[in-house]
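I have a structure I would like to understand better, so I am pasting it below and will then ask my questions one at a time.
All protein chains of the complex are present and in place, except for one that has been dropped.
Chains: A and B, in written order; residue numbering restarts at 1 for each.
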Amino acid sequence: MAAAALAWNAAALLDKIRARHPRIHCVTNGVAQGFTANALLAIGAIPSMTTSREEIGSFVQGADALLVNLGTLDDDRRQAIRLAIAAAKAKALPWVLDPVFIERSPSRAAFAREIAAAGPTVVRGNETEIAALSQGQPVDAYARDLKAIVAATAETDHVMDGTRVVGTPNGHPLMAKVTAMGCAGAALIAAFLVVADNPFDGCACGLVAAGVAGEIAAEHADGPGSFASAYIDALYGLDSGKLATRARVL
Amino acid sequence: MAAAALAWNAAALLDKIRARHPRIHCVTNGVAQGFTANALLAIGAIPSMTTSREEIGSFVQGADALLVNLGTLDDDRRQAIRLAIAAAKAKALPWVLDPVFIERSPSRAAFAREIAAAGPTVVRGNETEIAALSQGQPVDAYARDLKAIVAATAETDHVMDGTRVVGTPNGHPLMAKVTAMGCAGAALIAAFLVVADNPFDGCACGLVAAGVAGEIAAEHADGPGSFASAYIDALYGLDSGKLATRARVL
Partner (left out) sequence: MAAAALAWNAAALLDKIRARHPRIHCVTNGVAQGFTANALLAIGAIPSMTTSREEIGSFVQGADALLVNLGTLDDDRRQAIRLAIAAAKAKALPWVLDPVFIERSPSRAAFAREIAAAGPTVVRGNETEIAALSQGQPVDAYARDLKAIVAATAETDHVMDGTRVVGTPNGHPLMAKVTAMGCAGAALIAAFLVVADNPFDGCACGLVAAGVAGEIAAEHADGPGSFASAYIDALYGLDSGKLATRARVL
């Protein structure tokens, strides 16, 4: 799909999310839970957040997509993640892996590689995290081997599946100054995967929507505190017209 | 108490909360903790939030009311909840049960029924959660059997004790687009229970205050992000005059 077509597709997928209200189960860290839930609600999705082993299977069974964020990993969380992924695979749900800060902890990096091998639909991380995960392998080759879409975020995000790559330059520097912005972005990707024809487009369109919301929010912000609120407002007010007008895909 | 009298009572109870600064211990999920604590501080109450088994007894002993929210339940949390309820009952403190998302998890629903049988002062949930808890029994009959006040929230909230029912229509649709809004509302009910003459009035007045704050906040918001901040501002700025003027009870 060509760049212009992807931008239009993002707008169409947003309308589908608003109509369908996909349920996104998020295994994410305590820092990110509230902001991620509010981002999903603002886009029209329904978040759930439990990380309890006793409950997570039921919650994922009732969901349309799964987000696995590796922030704050203990034994319980690891087991909950394995159960969540098993439930997602049993229902063939799309799921997103967000390997937060794996370059800071060898045990977290090892666990991330185990989880990546379980077949995520999308792996989304910043360039440092993706490099730690791919252990130096070129990212497009890593994506091909993994049979997953890999999104490496930076000033321009790049989406790869091993055969093609698109860049999504929408966004604003204040996005890097708000905690959980990337975690929430991964949750938005999960929502787009539910309604997309294919995961490559779903991932790219989710990144585009997040970036456009960031640009709109920056026009109403005095700093990262007001930006965080304005970002949720921008996601809520985003419509297919604004998205199609502002979306840029390289 | 007639509807108009309830509205005036809400204003009087707000003044009492501002004067007394009741301590509300909240067992709540990580998504809701920050927002709930800020809502309680804004209304003049003092929140505490630990869910550690080692500490929770002491914290509840030093509190004036208890909130038990069932989001994110694991074994530790279940044991902490049982200890918290035992401490609340030993001191005859009012306590509120919020059976979040129990329709999504059989194990959570079973635990909710165990906790409901322990004698909460108030059970507050949305209509789906309350229906899952009462297992199809009419809600007013369920409230009578439980000997508790049951508040079922929707566009108009309904408060029942099995012999009477009032509707509290204050509120705004943006309240459904902010995570933890209901959880924070249950915490506000707990604060009103501390100063109310009876739990029915306390519950109804807490819902009225939350709804009025939502209406005021919506006048200052551009979407759910700015609405969440404006809601805390509105609770902080709420006074008996505004509350008595805007309160509606059916």
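Keep in mind that, in the parts below, a residue touches a chain if its C-beta (ideal position, glycine included) is under 8 Å from a C-beta of that chain, and two chains touch if they have at least 3 such contacts.
Since the model is a prediction, treat every value here as computed from it, not as a measurement.
Enquirer: Hey, which of B:30, B:94 or B:206 is the one touching the hidden chain?
Expert: Touching the chain that is not displayed is residue B:30.
Enquirer: Thinking of the whole complex, not just what is shown, which of A:22, A:44 or A:71 touches the missing chain?
Expert: A:71
Enquirer: Footprint of the hidden chain on chain B, which residues?
Expert: Considering the whole complex, chain B reaches the absent chain at 30, 33-34, 37-38, 41-42, 47-55, 58-59, 62, 76, 220, 228-237.
Enquirer: Tell me which stretches of chain A touch the chain missing from the display.
Expert: These residues of chain A touch the chain that is not shown: 29-32, 34-35, 71-75, 77, 101, 104-108, 177-180, 221-226, 228-229.
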